[in-house]
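One protein chain is absent from this view; the other protein chains keep their places.
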Amino acid sequence: MAPGTLVYTGNRQSAPSNVHTFWYDDHTFSEKPGFAPEICPLHQGTTWVDIRSLTDAGPIEQTGAYFGIHPLALEDVLDTTQRAKLDEYENGLFFVLPNLKFDPTVMELQSEQISFFLGKNYVIAFQEDPDDTLHAVRKRLQEGLGRLRKKGADYLTYSLIDAVVDNYYMVLDEIEAQLLELEQGLYQHGDAPQSKALIFNMKRVVNDFRHRMLPLREAVTRFYRTESELVEDANRLYFRDVLDHVAQILDSIDNQRDILANIEALFQAEASNRLNNVMRLLTVISTIFIPLSFVAGVYGMNFDNMPELHTKHGYFIVLGIMFLLMIGMLGYFRTKKWI
Amino acid sequence: MAPGTLVYTGNRQSAPSNVHTFWYDDHTFSEKPGFAPEICPLHQGTTWVDIRSLTDAGPIEQTGAYFGIHPLALEDVLDTTQRAKLDEYENGLFFVLPNLKFDPTVMELQSEQISFFLGKNYVIAFQEDPDDTLHAVRKRLQEGLGRLRKKGADYLTYSLIDAVVDNYYMVLDEIEAQLLELEQGLYQHGDAPQSKALIFNMKRVVNDFRHRMLPLREAVTRFYRTESELVEDANRLYFRDVLDHVAQILDSIDNQRDILANIEALFQAEASNRLNNVMRLLTVISTIFIPLSFVAGVYGMNFDNMPELHTKHGYFIVLGIMFLLMIGMLGYFRTKKWI
Amino acid sequence: MAPGTLVYTGNRQSAPSNVHTFWYDDHTFSEKPGFAPEICPLHQGTTWVDIRSLTDAGPIEQTGAYFGIHPLALEDVLDTTQRAKLDEYENGLFFVLPNLKFDPTVMELQSEQISFFLGKNYVIAFQEDPDDTLHAVRKRLQEGLGRLRKKGADYLTYSLIDAVVDNYYMVLDEIEAQLLELEQGLYQHGDAPQSKALIFNMKRVVNDFRHRMLPLREAVTRFYRTESELVEDANRLYFRDVLDHVAQILDSIDNQRDILANIEALFQAEASNRLNNVMRLLTVISTIFIPLSFVAGVYGMNFDNMPELHTKHGYFIVLGIMFLLMIGMLGYFRTKKWI
Amino acid sequence: MAPGTLVYTGNRQSAPSNVHTFWYDDHTFSEKPGFAPEICPLHQGTTWVDIRSLTDAGPIEQTGAYFGIHPLALEDVLDTTQRAKLDEYENGLFFVLPNLKFDPTVMELQSEQISFFLGKNYVIAFQEDPDDTLHAVRKRLQEGLGRLRKKGADYLTYSLIDAVVDNYYMVLDEIEAQLLELEQGLYQHGDAPQSKALIFNMKRVVNDFRHRMLPLREAVTRFYRTESELVEDANRLYFRDVLDHVAQILDSIDNQRDILANIEALFQAEASNRLNNVMRLLTVISTIFIPLSFVAGVYGMNFDNMPELHTKHGYFIVLGIMFLLMIGMLGYFRTKKWI
Partner (left out) sequence: MAPGTLVYTGNRQSAPSNVHTFWYDDHTFSEKPGFAPEICPLHQGTTWVDIRSLTDAGPIEQTGAYFGIHPLALEDVLDTTQRAKLDEYENGLFFVLPNLKFDPTVMELQSEQISFFLGKNYVIAFQEDPDDTLHAVRKRLQEGLGRLRKKGADYLTYSLIDAVVDNYYMVLDEIEAQLLELEQGLYQHGDAPQSKALIFNMKRVVNDFRHRMLPLREAVTRFYRTESELVEDANRLYFRDVLDHVAQILDSIDNQRDILANIEALFQAEASNRLNNVMRLLTVISTIFIPLSFVAGVYGMNFDNMPELHTKHGYFIVLGIMFLLMIGMLGYFRTKKWI
């Protein structure tokens, strides 16, 4: 496929796009379904175009053409294999990040690609899923709560990114819960095969999570340090705040990796411990009974001339000796703490 | 939750805030409970507001408003999941670090979040716990000992951070003690299960400690290198001193990690050694008695025509052969150093 | 061999060179087999010389002489052990990268060296294999599709590199497929020896792939950041796009390495689990029958005076006791979940 | 303890300080016991104050006061837990490094803290131990050998540091000797427990050594690159020379770590090999004799009607079959290379 064609590459089912246009400044707020730039006075207030579902490239092309977005950025919107990144274009900043959910039934991180184009006085948000990850921000805008209406497009972008980053904490919590369960299961059931599979799956999930957060840290760092005029100096602090969150999440992931490695070591120690116990039992039983059986075997021989066989108490003496041997062995194993 | 709301996110029980205001210069020292900025002449001497317990956001908001502290900094004060960091604001430097204690009964690092806001002529200290980690500094101020009264707010901040960092050495010592105990236990009891659990827990604690110190090193480095005018060049040396301490602590932690890895390897070697010993005993016993039992079995067969059975000394000859076989085997195992 | 001699060092069979010259601008496109610089108006439009098969150094020397390419660059074209790199010369940029294919029958990455020399208004492409990896770009040029004809030599270079990088995704997909098969085979056949060999081979392939991508990332980064005037600022974005792709591929490779490590750990756990099961069976059988055999041995002794032997129900009582012992043992092993 | 108190924190026994003052230029050399700045003409020649034993803070305070050394530097002199470092003060450079000895009887690195304060025309050396690590330099000064008397205080500092660094090579050599012994012991005694303990201890020593050299490299690098006027440009080369030595030592340590890891892997392979051999013997013996014993057991049954028992050669035929079985088994194990 030649560079430059706009085709959705993800695996979501085809769905009609769900587009909304918002315009606000400190005093007013207007909202219209569909792509409606006509409600947005130029060079004044902030416009937010919210596009959900990427299977239909039409509205994306239309919006891109209206705002003059570079074709490479539009291709990245539709190519859902993107790592998190910030690309600076002449007329705006393009930011991609994944929205993550942890599905405990299939033990998999599910990813939705969300991207933002921050231009002068406007933000365009592209969400892969039709459900709205950004509804909290929209609600705050509608209700005029917080700082949101008093600030510009850069603060809006921060709020949108922050809403996505908040979801990562939920993923962290769910992984935490699984790890706790794993640990308890290990103490209860030892090295059960299902624990092994769970460890395997959790390692895959945590590694996957980490591989997605590492480029995000880089991308947010670049947002915080960008020299673009689209981010006001006073609002730069908010991006530093996002950066702190991502760093915190990466710390927690590293911690979880350590814990998983620890759990795996425990699992192996448990398995080797069980093997030890099994072998110990075998050895105790064999060591006690094999010599005794030998003695019995000796007196089961059919030699004509075996004087002991014909003594009156021979049998009982041999039984007694066997009994003493057994007691001695048991004592020996007890001092060795094997039984 | 929208960015901008001031809510305590930790797990301490609700408690009334304990606020004190101090003011001093080279000659005078005054102190008043509660937030009392009226005792602090402007642009002269140094003011320290000490706020303990964060469950009530009231005094924090009040102090923040009085000194014009940025809302993001106030949010960070109350969000107790912060990594150590230095944030520079227009009117001050915001520094967060954890105060750590090691609780050997639950084998856990317990963390209290402490943060400082260093402004022009003033420092605000926020402690999560009601007990006073910073009492040593307060006492030195009251008694006018050392350099403290002769220097400004930057030196006070250094003293406060230093007081928290001093506690880390106590954590180090307690971990050291546990490691020593672990090592001795290993030599005494071998691969006992409780050793394994202790290794597991100590690894978790040391990893946790390290994950908390790494961002602290970065934060202190930034304090030492800050270009803010709030830190006098002559006092910069003191922050370098703190940096040295944190680097020392990280070195010790890395050393402890190496020791723990070493102990774990010993533990596994011990377990595999025991398995070896168990198998060796089993093999010695089996190798000696299984052939002997076979010989006895042969002479226990009921064939009519077994000439040996009817010789006069057959029984004793067989017994003698068995005895020699046993002696030979034992000698063989002795040369192999198995017994 | 002295530096400065032009000899092909690869292992391809000698083949005649296949050279084509293309010239185009926005309106015209001409094409001629062989090296034909006469069709290329100077300082106008873009010339592309495409040289396939490197066993004959003749056309390479001829082209190099015509365009004044530095001898070191020509040597690198023919030395097929190059890592990916960008070398800046006074009159042009020299870029090498491998074209990779994964051959699942021999479990090996097969590499063809491709290099480009980007000069003022011209690009020379050197391909080691006679088949044409770059045919897609040539076709787009011929058909005048996309941006290609409207842009200069730098964009052409980007398109050519991008065509090679696209092949890496196919390698990724094939490795992915092998990993999936490995995982399924592990769940079906356990620790079969063929799985071990496959893990071994896949690790070699993935490591090899990674060792080739690491220098490529560096090389593309330098292309994107080059201060050479041969890359227009507006086209720099396209090289950033290639960089994103390479970073994505490296991320995927790292992920695959993690998955392979995980699979290997599973494989070992599987093997140790089987050993455990084997030992368990041995122990169960031995522990049940060795004591019973001992009892039988006792009553097989030939003492004259063994009163039990002469009781009426002695045999049945002993059989009953043996049966109860066996039941007891089986119950014990069942509570231990060994059977 | 408040910052600013001068107390020795090491574990050496209290001993009187041993102080000497030296003064020299190209032509003259004078020496006096005790702190005697009166023998040192100002702004001329070089003064060296050599202080041994730190348990008595008196002379340190006195010297510090005379030369105006910053209190933080004096505290660092007495706090013997310092990592190697270079601190730049307004009037001088403060350098700390450990003097190391390897004690093979307790398998421990023993560390003595040595620090230098290089000021304008003077050097103060602080040694923790009463014995004189720096006697070689003092001797060269007294005898006027080499470049020492012709150069200034910076060259003297270099010579002193170099004398300490020379000791590290002796530690390296002693570790090398231990590793050689370990390797030979491994080939001679296999996985003896004392080898395991030795590996454990050597890993601790080598890790400890490495943790001490890493900050030293950093400190010497900073000395070599310092912009302080106290180091003449022409003498900078000498500090680069020390840096080379430290880098060499770190290389050797890394090599020793690799060798130790290798030895540990060998040790484990050896242990697992022994287990294999033990199991093999057990299996050979059991596999040969258990079936034979079964055959003997069959003919030991007491059925009335067992025709074989009453044939003339039955016994010898069974013995022959047993013998052939045994030979066959032995042959089988021999082809498998088990015996």
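First chain written, first letter: the chains are A, B, C and D, and each begins at residue 1.
The working rule: contacts are C-beta pairs under 8 Å (C-beta built on N, C-alpha and C of every residue); 3 or more make two chains touch, one makes a residue touch a chain.
Note that the structure is predicted; figures quoted are calculated from it, not measured.
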Report summary line: The one of D:R12, D:K101 or D:R140 in touch with the missing chain is D:R140
Query raised in the report: Of D:Q110, D:Q142 or D:N262, which sits in contact with the chain we cannot see?
Result: D:N262
Report summary line: Considering the complete complex, of D:L54, D:V96 or D:L282, the missing chain is touched by D:L282
Report summary line: Which of C:H135, C:K150, C:R274 or C:K337 touches the missing chain? It is C:R274
Report summary line: Across C:R83, C:R147 or C:K336, the one contacting the chain not displayed is C:R83
Query raised in the report: Residue-wise, where is chain D in contact with the chain that is not depicted?
Result: 136, 140, 145-147, 159, 162, 237-238, 240-241, 244, 247-248, 251, 254-255, 258-259, 262, 265-266, 269, 272-273, 275-276, 279-280, 282-283, 286-287, 290-291, 293-294, 297-298, 300-306, 338
Query raised in the report: If you put the missing chain back, which residues of chain C would it touch?
Result: 2-4, 70, 72, 76, 81-83, 85, 87, 89, 193, 196, 200, 203-204, 207-208, 211, 215, 264, 267-268, 271-272, 274-275, 278-279, 281-282, 285-286, 289-290, 292-293, 296-297, 299-302, 306, 308-315, 318-319, 322
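The definition used in the following text is that only the chains that are shown with their structure count from here on.
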Requested in this report: Please state, in steps, how far chain D lies from chain C along the shortest route of touching chains.
Outcome: 3
Query - Classification of the chain A:chain B interface as same or different, half of numbers criterion - result: different
Query raised in the report: Which integer distance in Å separates the CA centroid of chain B from that of chain C?
Result: 41
Query - Between chain D and chain B, distance of the C-alpha-averaged centres to the nearest whole Å - result: 25
Requested in this report: Going through chain D residue by residue, note those that touch at least 2 other chains and give them in order.
Outcome: 300
Query raised in the report: Line, ring, star, complete or other: which one describes how these chains touch?
Result: line
Query raised in the report: Touching pairs of chains, which are they?
Result: A-B, A-C, B-D
